[in-house]
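Shown here: the complex without one of its protein chains, the others still in place.
Right, chain A next:
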Amino acid sequence: MSGVNRISGAGRLTPARTARFTFDGRTLTALEGDTVASALIANDIHLVGRSFKYHRPRGILSAGAEEPNALLDVSRDAARRQPNVRATVQEVFDGMKVSSQNRWPSLAFDVGGFNDLLSPFFAAGFYYKTFMWPKAAWHRLYEPFIRRAAGLGVAPTEPDPDHYASRYVHCDVLVVGAGVAGLAAALAAAKAGAKVILCDEQPEVGGALHHDTGTVVDGKPGYAWAQETGKALAGMENVTVLPRTTAFGYYNHNFVGLVERVTDHLAAVDKTLPRERLWQVRAKKVILANGAIERHMVFANNDRPGIMLASAGRTYLNHFGVAVGKQVGIYTAHDSAYEAAFDLKKAGVAVPVIVDCRERPGDAVLEKARHLGIEVLKGHSVVNTTGKLRIASITVARNGGGGARKIAVDALLVSAGWTPSVHLFSQSRGKVKFDAATERFLPGTYAQDCLSIGACNGTDDLQATIDEALAAGELAARAAGAEGGAQVALTGQNAFEWTGGMIGAAEGAGPDTTVKAFIDFQHDVCAKDIRLAVREGMHSVEHIKRFTTNGMASDQGKLSNMHGLAIAAEALGKGIPEVGLTTFRQPYTPITFGAIVNHSRGSLFDPARKTPMHAWEEAQGAEFEDVGNWKRAWFYPKAGEDMHEAVARECRTVREVAGVFDASTLGKIEVVGPDAAKFLNLMYTNAWDNLKPGRCRYGIMLRDDGFVYDDGVVGRLAEDRFHVTTTTGGAPRVLQHMEDYLQTEFPDLKVWLTSTTEQWAVIAVQGPKAREIIAPLVEGIDLSNEAFPHMSVAEGRICGVPTRLFRMSFTGELGFEVNVPADYGQAVWEAIWGRAEPMGACAYGTETMHVLRAEKGYIIVGQDTDGTLTPHDAALSWAVSKKKPDFVGIRGLKRPDLVKDGRKQLVGLLTKDPKVVLEEGAQIVADPNEPKPMTMLGHVTSSYWSSNCGRSIAMAVVAGGQARLGQTLYVPMADRTIAVEVSDMVFFDKEGGRLHG
C-alpha cells in the first residue's frame, strides 16, 4: 500500500507503479506521478519543516508552485543534492532521499522552537533596531550569528555533475499555462497555422483541472479533455508542447525565459540528457494563461501542519487519490472550498463542518451541502486552532461575538478566494488595475504584445474563458501572420458558479488583536507585523514590505501580497489602489544557477585565445599569463630556475646574443584605400603623409579629450596600404574607435579597415645576432643596415612562406618582427629557433619583454598610462604633430587642465639602494615626515630588477615630474620608507646605438 491515506479507486495514478524514497531516513512508498508532498500526505505526514524565524512546526500548504512551507532537501546522490526544493513541485522517483530543513536535533523536537516563546522580542524590524550597537560587534558577533540562523537549507558542497542545455527559439505565439484557457488558445492559434509553443510548469497539461472533478469540456470530463487536447497539440507539426517548463521571466520585446526540468523526475538519469533546458523564446505574440492562486485565510494560529488550501486538498484527493485527513474541516470565504468538502465527503472522508465567514454563501453550494448532510456555519469564523505538530481542533465563533465551539479536526482546508496571477504581465511592464467589485488586481494597460486570458485576466465563467481563449489564440495567430485553418468551437460547463472572496485579516485577527495570524508563512510575517510597520511610520507599500519582509521570501508573496496590502490599507486608512502593489520581478519561481550559467562554466566560462606557437611554448615548459583572453608565454624556466632567475637569464641573453619572442597577440588592423594616410593623420597625433612606403613609425592615438588611448607601430606597405599594430588588449576598441570616426565623422574618406590580428603570427627576433639568425631564411629582402634600416618594413618570403618583415624593436636591440600567415607560425618559429638555439639565443616571454622595454623607457599604454595622461605627460611630445590642422584629440590637448603646470608626468625612478625593487602602485611623497594624510605626488607604474643594469629600475607618474630630475623623493611602505631619485626613463644604452647594429 502506497500510504495509509491513499483511497482506493480515487485519483489518476496507477496503483501498481510504486516508487520508494526516504524522508528523514524513514523509507516510504509512493506511486509514480506523486509529488513529494502527495506521497508524504499519503503516508500521513504533514509536518515537514520548521519556520524561518520562530521555528514553528509547518506542514504542506498548497499543491503547487506557490508553496511557502514545504521546502525540503532532495538528493539523488552526494553531488546531486538540492536544498529548498518545493515538495509540492518535485516528483518522486525511486531511490530519492528527502530531508527536512531548519530543525535541530529533529523535526519533532527542535531547539530553535524556543524562538517562538521569545517571539514578542522578534517583532518586525527587530534586526534593524537591536543590532546597531556597538558598531564593532556587527562584523564579529551579530552578522555571523544571524547568517548562521538565517536561511533554510544548506548549499551543496560538491561540484554539480549535471549539464544544462540552452536553446533560442522564435515562434508566432507563445502560450504560457496549459489549463483550459491555455489549451484552447493554443488550439485556436495552431489551427490557424501559427507556430506555437505551449508551456506549463506541471508534468501534465490541465492546470486547475488537476483538482477538479465536475467540469465538462467538449462533452468530456475536463481533465480527460485536457490530456486529449495536449496530445493532439503535441502531435501537430507547428506546435511544441513543453510540460515541466516554467516561464520564469518576461523581458523586453516579447523575450521570455523558460526553464524545462528534463531529468529531475527520473529514477535513472540518462547522462546524454541535460538536467534542465533553458529556452530563450522570442515570440511575436504572447498569450498569458497563468491562472489564479488560491489565498489562505488569515486567523490565529493558521499555520499548523494539516491546515492547507482547499484547492490543494482537492488536488491531493482527485489527482493523487490521497485524503489529507480523516476529519477535515473547511474554513472559507469563497464557494470554491465547498467543492472540496463535497469531493471528500463522496470519497468517504468525514467533513464535520464548513465554517463560512460570509452571511450569504452561494445558493448552489449551500443546497448541495445540505443535500450531502454537511453542517455549514454561516457568519462564523475560526478564531483559533490547537495541536502541537498537527492541527487537532478548531475554535469556531459567531462573527461579532458569541459562544465559541471547539471542533476536533485533523486537517483544515481554507480558502479566502483566488488571486489572478498577473506576475508575468507585471514583469512585461504592464500596469495592473484594481477591480473593486471583486477586490483583485487585473491586467490594465499593456506594455508589450501580449494578451491575458482566463483566470489571470479575471474571467471566471468557463464558457467565457473558452471563448476569450479561442478568440485570443486566433487573433494572435493572425496578427503574427498565420493564414490557414478552420475556426475552433468548444463548449464548457462548470459544476458550480462561484462567488465570494476576501482579503486581509479574518474575524479574531483584527487590529485590536495580537494573535499570530500568518500572512507570509515563509518569512513568518503576521497581520500584526504589518500594522506595527504602519505605526512605526512606514507608509509606502515598498517600505512596509522591506520592514516586515512580507513577500520577500523565495515564494515572493504569491499567497501573502494581497493580504498584506489589505491590512496595510486598513491600517493606513486608505483604499487599496492608493496603497498600490509592489512590482513583480523575475524569476516567477526560483530557478537553478545551473540553468542560468548553463554551458558557461569550466573551460567554457571564458574563451582562451592561443597563438599559433602555443603548443611549442607549452612543450618548452613555458609559464603562461593571461592578457585579456590571450594565453601568453610569460617566461621559460630551465630546470631548477625560479621566475626571477629565468627572467634575469632571458634578459641578459637577449642583449648578449638574441632572443625569440611570440608577439602574435599584438592587435593588427589593415588600413587600405586612397585616403588611408589622410585617415591616419586624423586618428594619430603623428603625421603620416611623409612616411614613405617601406617605412614604419611609432604612432600615438588619443581620444578627443586629449588622453592617450593606444599606441603602436604603423608600417606603410604602399601609398594606399598601412599595417597598423595596436596593444594586445586594445585591438577591439581601437578598431571600434577607428570605425566610429570613419563611419560617422569622416564618411567621405575612402578607407577600409580590417582586423588582421589572427591572420598573422608574429615572431620577434631581437638582439645583436638577430640578423644572423634570420638572414639565411629570408628571400627577396636585403637585410643590410643601408637597405633595411631601423623602422623599415618589406614584403618577401621566409622559409618559403610570404612574410611582412618589420625591422623594429621593443627591446632597444637590433630587432626584426617576422609576420607570417598564422598557419605557418609554428613552422617558421621552429626554423628560426633551429638557428637561434645553437648560437646561444633564448626564447623569452612577456616578463622579459617588460623588463627590456623598461630598461629603454618604452611605455606600455594601460600600465604606465591610465587614461588621464596626455602624450606630453608621457614624454612623447615629439610624436605630436604641430603642423596638422586636425587630429582626434587636438582640441582636448588645449584644455586648461591639460596645459597647466604640475601635471603628473612619467619619469624614471632610481632607488638609492640599487638592490631595492619598488612595488608597482606604491605612492610617492616629497616629505616622508609629513603627518598623515601625506601629500601624494604620484605612484610607481613599472618596476623591475634589471640584471643588465645591475640594479632596480622603475617608472612612475609624479606631479611636475619632468622638472624634478635629480630630486630625492620617498616611497613610504608599511615597514620602511624608500628613498628614490627622479631620473630620465632610459636606463640602458642611453645613446641608442644598439638599435642600429
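The rule we apply is simple: a residue touches a chain if its C-beta (ideal position, glycine included) is under 8 Å from a C-beta of that chain, and two chains touch if they have at least 3 such contacts; residues count from 1.
Simple rule for what comes next: contacts and distances are computed from a predicted model.
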Undepicted complex member, UniProt protein name, chosen from "YCII-related domain-containing protein", "Gas vesicle structural protein", "Sarcosine oxidase subunit delta" or "ABC transporter": "Sarcosine oxidase subunit delta"
Per the touch definition above, residue among A:Lys97, A:Arg429 or A:Arg652 touching the missing chain: A:Arg429
Options A:Thr35, A:Gln448, A:Thr499 or A:Ser946, residue touching the unrepresented chain: A:Gln448
Full-complex contact with the absent chain, from A:Asp44, A:Glu645, A:Glu670 or A:Asp704: A:Asp704
Among A:Glu745, A:Glu830, A:Glu930 or A:Asp984, residue touching the chain not depicted: A:Glu745
Sites on chain A contacted by the missing partner chain, in the whole complex: 251-255, 280, 282, 429, 443, 445-449, 451-452, 457, 471-472, 475-476, 479, 704-705, 736, 739-740, 743-745, 747, 885-886, 890-892, 894-896
